[in-house]
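Before any comments, here is the structure.
Left out: one protein chain. Kept in place: all the others.
After this line comes chain A, so read on.
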Amino acid sequence: MFRNQYDTDVTTWSPQGRLFQVEYAMEAVKQGSACVGLRSRTHAVLAAANKAASELSSHQRKVFRVAEHAGVALAGLTADGRVLSRFLRSECINHSFVYESPLPVSRLALRLADKAQVCTQRSWKRPYGVGLLVAGLDETGAHLYYNCPSGNYFEYQAFAIGSRSQAAKTFLERRFEKYNDYTPEQLVKDALSAIKETLQGEKLTSSNCTVAIVGRKDDGTMEPFETIDAKRIQEIIDSMEAAEEAPAEPSAMQQEEEGTDAAAPMDI
């Protein structure tokens, strides 16, 4: 994109019907480090690639718990993301206070989208420079939404945002059709694999990714939104690598996919 005479104000249309400031805000999302989300009928998983400003600093926090039944992963201006997370938390709490039940995820995503839209139609505001993957569970099952700075939002089976997310999207595109029946463990493994795709050669370890999951077990009890701890992530990563390095025997991943026609073993 190049600078032009219509890109100074968010409230200025271009002759082609574009709002350049909004599009520039979406560019900011692409600059952030990658995030991935995927869901089955009963569980939703979010994963993020951790980026640290320098070796000396801690990494940027990208996955936030919004309520017991929902959370977000964000890419872009994390300061904007923090403020929006606070808004989402407040919406969920307010709903719980009045109705004593969790805010349905679609309504949460809509409120976020409406808030983002306001910033695209006020001359004294700027769009939020952060894309959010909203994952949650309500009475209609597990859901994953992507909210972008333009105020648009869509529901997804699986999605990736941020830098080098295209590699992750390609990975997910090959496999998403089976996700509705995946177990939570399979979802987590695929999320880690998708993040691995975005690392472009760098080794995936529990210190450069964060994974969170929310869902409902078969017996009806809820597993609240929670980040999986680093030790467990490392165990999963190790088991995935062990499966890769043993092509002679049926891969561990295929054994765990309960008899469904197995996806091709990872051949990276």
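Quick note on the criterion: a contact is a pair of C-beta atoms (placed from the backbone, for glycine too) under 8 Å apart; a residue touches a chain by one contact, two chains touch by 3 or more; residues count from 1.
Here is the rule we use: contacts and distances are computed from a predicted model.
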Suppose you had to identify the omitted chain by its UniProt name; would it be "Histidine-containing phosphotransfer protein", "Proteasome subunit beta", "serine C-palmitoyltransferase" or "Sodium/hydrogen exchanger"? "Proteasome subunit beta"
Which listed residue (A:12, A:106 or A:205) would be found touching the missing chain in the intact complex? A:106
Can you name the residues of chain A that touch the chain not displayed here? 97-101, 104, 106-107, 138-140, 216, 219-222
